[in-house]
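Missing here: one protein chain of the complex. Every other protein chain is in place.
Right after this comes chain A.
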Amino acid sequence: MTTALFAVAGAVAVVAAVLVVTSRRIVHAALWLVVALGAVAGCFGALHAEFVALVQILVYVGAIVVLVLFALMLTRAPTNPLPNLTTGRSPFAAVVAGVLAVLLGTGVVIAFGNEKVDPVPAGSATDVGTAIFKTWVLPFEVLSVLLLAALIGAIALSQRKKAKED
């Protein structure tokens, strides 16, 4: 049952991800990103990581994609299809991605081809919260400092005066 659920969500994720990187309309690409990230959240749910799935929907779909859409609006992205959104070196890029996929795929199949995973319900907010605030509290604090640094950096970048012409 979980396997079928995971397979369906994974297929949706792959199709949506392909559309994200190949769509000629940039706003459509951003909206397909919602589908791809939501499908990956479904995969997390099938692996019994419910809390991570909810965080994924909350942060990615709720915050990051909205931020991307705002950036598209602010940079006056056109809504009509753009033929030159993909550069001329896309066949080369496809070859690189394909070779990388074959390499990683063979490595993964050789290393973990016969392993079975039996998802147990260990992904509730209680479990993850206990783990974060009991075992991983120092990395959590470091991460909050890093978030503060990113916040200050974003504000400093957006408040910068235009540099003088040389």
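The rule is short, and it goes like this: a contact is a pair of C-beta atoms (placed from the backbone, for glycine too) under 8 Å apart; a residue touches a chain by one contact, two chains touch by 3 or more; residues count from 1.
Heads up, the rule we're going with is that contacts and distances are computed from a predicted model.
Engineer: Which listed name, "ABC transporter ATP-binding protein", "NADH-quinone oxidoreductase subunit K", "Xanthine dehydrogenase family protein subunit M" or "ABC-2 type transport system permease protein", is the one UniProt assigns to the chain that has been left out?
Structural biologist: "NADH-quinone oxidoreductase subunit K"
Engineer: What does the interface between chain A and the hidden chain look like in terms of residue numbers?
Structural biologist: Missing-chain contacts on chain A: residues 2-3, 6-7, 10, 13-14, 17-18, 20-21, 26, 29-30, 33, 36-37, 40, 43-44, 46-49, 51-52, 55-56, 59-60, 63-64, 67-68, 70-72, 74-75, 77, 84-87, 89-90, 92-94, 96-98, 100-101, 104-105, 108-109, 112-113, 115-120, 122-123, 127-128, 130-132, 135-136, 139-140, 143, 146-147, 150-151, 153-154, 157-158, 160, 162-163.
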